[in-house]
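A single protein chain has been omitted; all remaining protein chains appear in their positions.
What follows is chain A.
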């Protein structure tokens, strides 16, 4: 369980990233955070694994306040929170297997990993993860030989190999075309259901949020302006979150062309 209690974050330059955020995310939920760019979606998500540190309030993960974590505690927190990025963040010159095994680094000893001595079960796990996103035949390809959608699937496999309790996805489909976007979201949803991993996804596409989310949190200017199950959400809700009427580019589209 993740609990934001009166969380606020002011960046060193004075920008307010989060303002008095109170949110509880239960285990197993698939939450989509929506909002315009600059609304604080990224700051919200990155607070959970402390890539940014809130400056007030308390943020509890599994009942422990993580805001004063340092060193070893922080790394331990991060091993149970996996993250997926907009730009995949793979090492382009390394092969797919090595990229996926990097997800195991937090669980491995420094000497062992530096010598490249991953345990056999780690390697088996990496292969299994690649199989789950149907990209196991690219095992020894270099990451930069893959298409954007394939690279994002590799980064999902990397997160799976980490065996996290939570997955954070920061705009995972913003650099992909509509059919690939749906494919990636479907994998995330499938993993959420099958492994019961709590998943929090930042999106700015309304139709995708409606299609995949259990629950939607709307943000504007660092504040949570909507929080409720997807059944309560209408077009009017989005207009309130965005503070303007809905436009063509708020929709990803292409839901019909998905092939599994």
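One rule holds in what follows: a residue touches a chain if its C-beta (ideal position, glycine included) is under 8 Å from a C-beta of that chain, and two chains touch if they have at least 3 such contacts; residues count from 1.
Simple rule for what comes next: contacts and distances are computed from a predicted model.
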Statement: From "Nitrite/sulfite reductase", "Cellulase", "Phosphonate ABC transporter permease" or "RNA polymerase sigma factor", the UniProt protein name for the chain not displayed is "Phosphonate ABC transporter permease"
- request: Check each of A:53, A:94, A:134 or A:186 against the chain that is not shown and name the one that touches it.
  value: A:94
- request: Could you tell me which of A:20, A:55, A:113 or A:141 touches the chain that is not displayed?
  value: A:113
- request: Write down which of A:17, A:54, A:103 or A:218 is the residue touching the left-out chain.
  value: A:103
Message: Touching residues of chain A against the unshown chain: what are they?
response: 49, 51, 75-79, 81-83, 85, 87, 89-94, 98, 102-103, 105-108, 110, 113-114, 155, 158-159, 162
